[in-house]
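Heads up, one of the protein chains got dropped from this complex, but the rest are sitting where they should.
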Amino acid sequence: MALEFEQPILELEARIRELNEYAEEKGVDLGDEIELLQRKLDSLQKEVFSGLSRWQRVQLARAPGRPTTLDVLQTIFEDFTELHGDRAFADDPAIVAGIARFAGRSVAVAGHQKGKTTKDNIHRNFGMPHPEGYRKAMRMMDLADRFSMPFISLIDTPGAYPGISAEERGQAWVIAQSIQRMGRLRVPAIAVILGEGGSGGALAIGVGNRVLIMENAWYSVISPESCAAILWHDASQAERAADALRLTARDLKELGVVDEIVKEPAGGAHRDPQASMRELSKTISATLEELSGMNPDELLQDRYRRFRGMGAFDSG
Amino acid sequence: MALEFEQPILELEARIRELNEYAEEKGVDLGDEIELLQRKLDSLQKEVFSGLSRWQRVQLARAPGRPTTLDVLQTIFEDFTELHGDRAFADDPAIVAGIARFAGRSVAVAGHQKGKTTKDNIHRNFGMPHPEGYRKAMRMMDLADRFSMPFISLIDTPGAYPGISAEERGQAWVIAQSIQRMGRLRVPAIAVILGEGGSGGALAIGVGNRVLIMENAWYSVISPESCAAILWHDASQAERAADALRLTARDLKELGVVDEIVKEPAGGAHRDPQASMRELSKTISATLEELSGMNPDELLQDRYRRFRGMGAFDSG
Amino acid sequence: MALNRLFRRRRTSGGGRDVPDLWLKCPACEAQIYKKDLEANLMVCPECGYHFRMSAENRVRLLADENSFAQTSGAVRPVDALHFSDTAPYQERLERYQQKTGKSDAIYGGSCTIGGVPAMLFVMDYDFAGGSMGSVVGEELTRGAEQAASEGRAFVTVSSSGGARMQEAALSLMQMAKTTMALDRLWEKRLPYVSIMADPTTGGVTASFAALGDVVLAEPGALIGFAGPRVIKQTIRQDLPEGFQRSEFLLQKGMLDQVVKRQDLKETLARILRLLHPEGGRDGA
Partner (left out) sequence: MALNRLFRRRRTSGGGRDVPDLWLKCPACEAQIYKKDLEANLMVCPECGYHFRMSAENRVRLLADENSFAQTSGAVRPVDALHFSDTAPYQERLERYQQKTGKSDAIYGGSCTIGGVPAMLFVMDYDFAGGSMGSVVGEELTRGAEQAASEGRAFVTVSSSGGARMQEAALSLMQMAKTTMALDRLWEKRLPYVSIMADPTTGGVTASFAALGDVVLAEPGALIGFAGPRVIKQTIRQDLPEGFQRSEFLLQKGMLDQVVKRQDLKETLARILRLLHPEGGRDGA
């Protein structure tokens, strides 16, 4: 399941492991050889991961083993209590939601959920919500406002589900409503792009006072594959599309679309989920701290100002 | 299609009409005979309609030709503009809703709609809403609050639809939500029981500052037929159940459940729809006038006080 | 908490006959269960997990912190305002239920703490007129919500009810509005309301306060809905699908937050209240 550009690194790591085992088993000293390989590994890692292309980062954002919303909720939050249902049509497993404690205070949370196995992924619809999912998220926003709890969203979706069932239950309407509802929160709102930030389906829960992004996550108006299919009638041009779309964390920071990049371990979050979640926890914590001084009206205004300023044009 | 107890009256009316026609056609003077019959008709009407049993009133409440919600909206309101849909699943024809002008001011309206023909009745599901219908009504309440318009509901339903489709989309939930939403209106709310007020499906849009009822309408926790089926395992005991349930306008006024009875023409609203709607218009107008002095907080409190006081018990 | 101690007292409900039924048959798995084992297991079948009904008093013992409960219900008593009579006068029925349950009406509640959080806890008693809601149930719940609001307590209800009480006719119907609107007292004070649905929760109870919890929990296998299954069957003239109107079905349909086994109910409830109530650290730093 390794990504193509990870391959040489994984092979080198395996060889070092083997040598270590051999040395221990046989009681021979291979210290020099191992050190040499280790140094080679370090420089290889540096070479591979410092020069990651946008398209490679998209692949890291999708890597199996990368922390999912539930991983985050169960690891860096306490007392996570999942709440289900939209009170209208169904419970959508593509979005998980609930209440929890973060750094000692109660919060409401919602995020896209992908599966870890094929079966789980089918159950989660690959993290592509139906309208019910967004209505569930909006219920959490209501709870957040009602009980003065910050609202934290975790974004990890290829996009809202583009199928008949979703269309006929108002996918466009519910995304618009969710954007509006989140914009109206009278409590601190933080959006975290965890993995994939696919278009309106991501933005629906992305209207934070602050928007954080994991180093190898992406966020775009369209997935690179779909973009390539439209522009060049060829989905294999996705690499080119990824560049054109400027969809990486650093690109988005430059464009002012995200506020903060959460560092991932070399090789991506899936190579050390615990460390990357600790890093995320620190950043959320600092961001909450920063927002805690604002009253409800200030939070509303701050959020409006943030999104009001988005865009590039010439007013000459 | 006449009701059983109307029969002798209708026959007498027909005979008077015949005599009149005959007299005109042949140029003979039948004035005395006609006067005699007219007097007989008057006393017969008095006899029949002054002593109406509860069960007979239930039948009048269901009489074909009785003004429906749409009749009322198109007759005593101006500029009625129907608005459709619940923005989540469907448009429910069993509830009509919209905005209109009443006595010169804008209002939001919603009411149960029965059909006039069998085909229409099937389309309207006999005035039995699905959850979508109540969600549409709640949208009108939102509009009412947003634009400071009074909200007027028109109640005419045997009950919320008791079927699988309604249950699985949360019939109980949506009725509760609608009661709550209407209770929270910050504008004057008037509920009118036009015909049948069947249980929770009626109450869902019945939380007015004032509740008006047409003279021959009924309002009850259960229909007489269902009540009879439960208590005596015999739906034909409906007459007895109607008495036990005390479900007529006068009963409900005594119990404090309704505030005002709107007089109907002798023989019921279906015998002169225009006159009965004029009467309704006067009462709504006076009620709106009465409520117009209250500010939003007062309206909320007034509504809470009204329903807070409902019930009979011994605090000894 | 020592759950075993909960059931030391013999159940007093169950009515007139005093022949001790030492064994029970589980309606789900048909296992023969020794009654004391069932009681020790919170009235949950040890074989298959089927949740038997539980008395209101035992519910309170299950959910309230030990020695924290102080009953407030019982101050108001039902009257037959409509002189309702079917096969028996309503007044007579009331007296029979009062004798059977030792309660003035179908509800039992008061103040307590739950996981340390101050709360008002109200439990419907299915043994009293099928847990139906008339004027007294409505008034007790309303007073409970009002007291919770004025004392800064959370509000918790456990429903087990056939719906509105027919014998109080329109007055019962009005209790749906009254209890629903009483919840707004909590809303104004930003106090949490958790609704727990036990078997069965139908009709005017589901369609008013019970559906409106900030969090809505249900026990496994509970029948929950607006119309009763018999009415629906008559309407659609066909059999109902397996599992229809059961907790698990409603969870899938988006109506419930969680289906919680009775063994986990106290812990789940306490965790939710601590998260949502100011004293549980909601506004803490």
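All chains are identified by letter, namely A, B and C, in their written order; residue positions are counted from 1 within each chain.
Convention: a residue touches a chain if its C-beta (ideal position, glycine included) is under 8 Å from a C-beta of that chain, and two chains touch if they have at least 3 such contacts.
Bear in mind the structure is a predicted one, so any value in this text is a computation, not a measurement.
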item	value
Neighbouring displayed chains - absent chain, whole complex	A, B
Among A:Gly111, A:Pro150 or A:Gly170, residue touching the chain not depicted	A:Gly170
Options B:Lys40, B:Arg146, B:Arg278 or B:Arg305, residue touching the unrepresented chain	B:Arg146
Hidden partner chain, touching residue among A:Lys116, A:Arg186, A:Arg246 or A:Lys263	A:Arg246
Positions on chain A contacted by the hidden chain, ascending	160-164, 166-173, 175-177, 179-180, 183-184, 199-200, 203-204, 206-207, 219-222, 226-227, 230-232, 244-247, 251-252, 255, 257, 303-304, 307-308, 310-316
Chain B, residues in touch with the chain not shown (by the definition above)	79, 81-92, 99-101, 104-106, 132, 135-136, 143, 146-149, 292
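The definition used in the following text is that only the chains that are shown with their structure count from here on.
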item	value
Chain with minimal offset from the mean of all protein Cα atoms	C
Whole-Å separation of chain centres (CA-atom averages), chain A against chain C	41
Averaged-CA centre spacing for the pair chain C and chain B, given as whole angstrom	34
Euclidean distance of C-alpha centroids - chain A vs chain B, Å	54
For chain B, residues that touch 2 or more chains besides their own	169-170, 173, 177
Per-residue multi-chain contacts in chain C, two or more chains	253-255
